[in-house]
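What follows is a single structure, and I will ask about it in a moment.
The other protein chains are all here in position, but one chain of the complex has been omitted.
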Amino acid sequence: MRNLNRRNFLKTAAIGISAGALGTSSIKASDKSLSEDRIGILVDTDVCVGCRHCEWACRTAHEFPACDLEEYSDISVFEKYRRPDNTSLTVINQFENEKNPLLPIYVKVQCMHCEKPACVSACIVGALTKLEDGSVVWDDSKCIGCRYCMVACQFQIPTYDYDKAIDPHIWKCDLCRDRRIRDKLPACVEICPNEALVFGKRSEVLSIARKRIKRKPDVYVEHIYGENEIGGTSWMYIAGKSFDKLKMPPLGKETAPGISEAIQHGIFSYFVPPVALFALLGTLMWVNKHKRGESDTEIESTDPDKEESEF
Amino acid sequence: MKPEAVKRRFFTPGIIVLIIVALNGLVFLAVRFFSGLGAVTNLDNNTPWGLWIGVDVAAGVALAAGGFTSAALVYIFHREDFHDIARPALLTALLGYTFVAFAVFVDIGRFYYIWHPLVMWNGNSALFEVGICVMIYMTVLYIEFIPVITERFIGRVKLRGIFAAINKPLDSVLRFLDKGLSKVMFVFIISGVVLSTLHQSSLGTLMVIAGGKMHPLWQTPILPLLFLLSAIAVGLPMIIFESLLASRSFRIKPEMKILSNLGSMAAPAIGIYLAFKIGDMFVRETFKYISISDTASRFFIAELILMIIPLIMFLRKKTLSSSSSLFAASTFVIAAVLLNRINCFIEAYTPFYDPTVYNPSFGEISVTIGCMALLVVIYKAIVIIFPVISQGRTQQENLP
Partner (left out) sequence: MRKILYILVPLVLTFFLVITAALPQSGSEIQEVRARNTPEKSQINKVHDDPAVLNNSNLKCKTCHTSEYPTPKDPGLTDCPRENLVSVYQSPKEGPESVAIVEMSDKYTGVIFPHRVHAEMSEMSTGCAGCHHYNTSGPILNCRNCHEKSRNREDVSVPDLKAAFHRQCMSCHKQWSGENGCNSICHKRKDITKDNITSTNISKTHPELPEPGKITWETNSNINKTVTFFHDEHIKLFKIKCTSCHTSESCIRCHTPKVQSDLNKPVKIEKSIEEHHKPCINCHYGNKCTKCHSDKEMSPFDHGKTSGWVLSTYHKDLLCSGCHGNQMPYRKLGTKCVSCHRDFAAEFDHKLKGFTFSEAHSELECANCHVGKDFTKNPVCSDCHDDKSFPGDIPGEKPGK
């Protein structure tokens, strides 16, 4: 039935051709699967000491201007809550620790590399891709700077060069793709003095997180942030305080692009609905034409001379 | 009645004011293209989309819905009695979409890559669908407009100087287009309507992915349906609005018969939209957010009231017979849809980390208003050059 419909219309409507191709391409894009060994990183906020070396390493690895490492031990930056931006793809924030006010809790912020990333689903040109290894990366050569990824991201991670007229970038953590190609760890993971960032396979890292919570139930709250949040993320957190008090957005288990993609695929499922609508309207047009305008000889006309004859 | 070129002076004081407003916008545009978005807009990493997307693109597309509703009415449902409004509606849709495309060009960071979606596809992206549909629909609109051009220029191509030699081939091209197009025009008209329903709804899908970042009063899975219904609801009032505005400014007697007929058809469209919107509110139990008296709830109530007033007005015979009442009712609908789009894209967008409330900057407003002003100027220029508006008798002739 579907093929029949389409075949009929391919003959008459040139648009049908491009539209059909469009429909199939959308199906292909959602079938991409992830590797079993995909990356997972655990942020153990109980171990993090807020030295901000990861910020320095990240800047250096991405060739951002970064001052001397020594200057990063300045704790006055913690007075203000900070977000990643186009000068730093990761930042550390400090939170009060009620259990022990002298040992604050530090929480690193960066792209979470969602399992089902909203930005990848949203990007108009597919400049953002979820790679097999789990990382979400941005393609400079494709991006048109529409900033829809920023609208879509539930963690508000992608940032943009608002000060640039030419070649503005979308900036976000790429899990140090360049370094990993050379078999190196992401810069932040490598520099962390305490290995507060545990880098490994997502499944293994998850079980490590569970073990740590089980071993120290008085230290951690029983919640691995990122295990299930919006369908899971590559970066996961454990902490001694409820995550909504650590300014982590409270998110459900539903994937961010879930509803949106369902609607999209509903409207475009193998391009049946648009083609059906086209057929319906065509039929309506034909029926109405013959019911009302029996005096007309032309099937359809916008020719003014013909129209004039009616009046 | 045959559409004719309006015979009026182009430069009136009003037009000059509009040109000045447009130039003001142009200044800020120049800054945007030389110093980046940050220099002109109040956008930041928390609020990536602002006035230009909310008003210029989203509201622009909605208000250009007159094009496809009139096309559906006149050609698909074959209501020949509305034929006179088809061309003005087509022209406003055409200009409206051009304006939308221009706004997108201005808003995207890498404007020189605006063609990328043509070759780089992401079928999962609602924005991709909007983009592709708008691009194709714009092309369709331009094709639909070709008969107006051929009508104006067939037999009247008179280029001077060295171009005189191509007068004849140009004329034959026009004649060929005219003949050929009249045979396949129905394909474009139907595609136009299909494409419109697709992207009008997908424009609503755009914000669905924002999830919890959007205020629950507006965030709903049926957002695409609401966008489509509101576009249909605003289509006819938009035609009435333009028609009355044009006839007033060109001193042409308004076609009250057509317009009151349109008005009577607007009421059910508005009714259906409101039913879905209010129904959705009760299904998702979001009415509790209305009782919280904050900006969001006030904006939501304003949106509803602006829609309910014209519904009542359009249902009254008295309104339909008076041009000023029709104009007022249409204005309410337009305001309601405009506010809805602003709400959905700007007011409802309240992300988790947002230290500052986004308010459009003077530059953003200038560019938006400047573009609108320019649109009116171009509209006037086109109706003076091309046969768009069907004129019975002018008011001056009517006077004695």
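First chain written, first letter: the chains are A and B, and each begins at residue 1.
Here, a contact is a pair of C-beta atoms (placed from the backbone, for glycine too) under 8 Å apart; a residue touches a chain by one contact, two chains touch by 3 or more.
The structure presented is a predicted model; accordingly, all values stated were derived computationally and were not measured.
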Neighbouring displayed chains - absent chain, whole complex: A
Hidden partner chain, touching residue among A:Val43, A:Cys58, A:Val107 or A:Cys192: A:Cys192
Positions on chain A where the hidden chain makes contact: 47, 49-51, 70, 73-75, 98-103, 183-185, 189-190, 192-195, 198-200, 204-205, 208, 211, 215
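One rule holds in what follows: only the chains that are shown with their structure count from here on.
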Centroid spacing, where centroids are CA-atom means, of chain A and chain B in whole angstrom: 31
Residues of chain A touching chain B in the complex: 12-13, 15, 18, 22-23, 25-30, 83, 85, 118, 120-127, 142-148, 150-152, 154, 156, 159-165, 167-168, 247, 249, 251, 256-257, 259-261, 263-264, 267-268, 274, 277-278, 281-282, 284-285, 288-289, 291-293, 298-304, 307-308, 310-311
Chain A-facing residues of chain B, complex: 1-3, 32-39, 41, 43-46, 48-49, 72, 75-80, 83, 104, 107-111, 113-114, 116-117, 120-129, 131-132, 136, 144, 147, 151, 178, 181-182, 185-187, 189-191, 193-194, 197-198, 201-202, 205-213, 221, 224, 349, 351-353, 387
